[in-house]
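Here's a structure for you.
For this view, one protein chain was removed and the others were kept in their places.
Now for subunit A:
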Amino acid sequence: MDTATTTPGGAMKPVTTTSGARKPDAGRRFKRALTGYLFVAPVVVLMGVFVFYPLAQTVYLTFFDYSFLADTQEFVGVDNYVEWAQDPMTWQTLWVSVKFFLYYVLGSMVPGLVIAIMIDRLATTYAPSVYRTIFYFPVVLPAAIVFSMWLWIYDPTLGMFAHLSDTVGADSSPNWLGDPDLALPSLAIMNSWRFLGETVIFFLIGLAAIPRDYVEAARTDGAGEVKIVVRIIIPLLMPFIFLVFVLRLRALELVTEPLFMTQGGPVDATRTYGLEAYELFHNQDRIGYADTWFVLLAVISLVTAGFASRRLRSYQT
């Protein structure tokens, strides 16, 4: 069925509808497909060389006792996996990482949500971009600067919190990084601050997707602000909350922060799973066993992310 349309020049020309479309011949289809394959080829090759091959090599090495410095590689079957399961450090460091993840998720999502809602409410009144910039600023700061800054903030004698303690007349400042009970939450607080802007941006996107009518209707019906947030905004924001949760799973791999700030101490309180694996690899030269740690961490992260994604889909539907 043909219809007519007007060209920009004002002339009429026939337009072919889908039902009457002529199928391209095999040669043209092949050429078109080839062009597509050529386009994706660089990415596939690069991914193959820099992602899939190293990944396969990592899994392969888990079946070997491999020392890089001694240049020895002995097949050990699944011994590395058995050792991993029986190694007390596995469960100790995994627990440290899970605790850090929980502190971090709580510490970043609750303030992130509150701040996002406040910015969203102020959007029509005050310059929201200023707030977004202020909160996002720490995200773009180099990690080394952030770590050095927080080492000073946490210093129990000379640091910022110590001065604040003095100002309010407290007897002494907590030993943030030197107390085994405080060191891990302290790292989580620093990381929450550092990535707060990222969390806020995600929640702002979610808030922008919530129709204003719902809020206005609830307000007209007499609902207070707290009720609107708890009953309307948070339920509608759940997909984004789960999205941020899934993104925060990368905290299970935490290495840099304890490596730079506490070296895993005090008393292994900040010895995370990732840090232990890193030290097995670099300090102890147990490449095969360290790779086992990395591979199983990837499995744990995938399972957790998969579970969270299913929950996320259930909210979306």
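Keep in mind that, in the parts below, a contact is a pair of C-beta atoms (placed from the backbone, for glycine too) under 8 Å apart; a residue touches a chain by one contact, two chains touch by 3 or more; residues count from 1.
Keep this in mind: contacts and distances are computed from a predicted model.
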Query raised in the report: Which one, "Multisubunit sodium/proton antiporter MrpB subunit", "Ferredoxin family protein", "Chromosome partitioning protein" or "Extracellular solute-binding protein", is the UniProt name for the chain you do not see?
Result: "Extracellular solute-binding protein"
Report summary line: Filtering A:Pro111, A:Pro138, A:Gly178 or A:Pro239 for touch with the omitted chain leaves A:Gly178
Query raised in the report: So which of A:Leu46, A:Met118 or A:Ile205 would be touching the chain we can't see?
Result: A:Leu46
Report task. Consider the whole complex, including the chain that is not shown, and state which of A:Leu61, A:Leu94 or A:Ala162 touches that chain. Result -> A:Ala162
**Report entry** Absent chain, residues of subunit A that touch it
**Finding:** 7, 9-11, 35, 38-39, 41-42, 45-46, 49, 68-71, 151, 155-158, 162, 172, 175, 177-180, 260-268, 279, 282-285
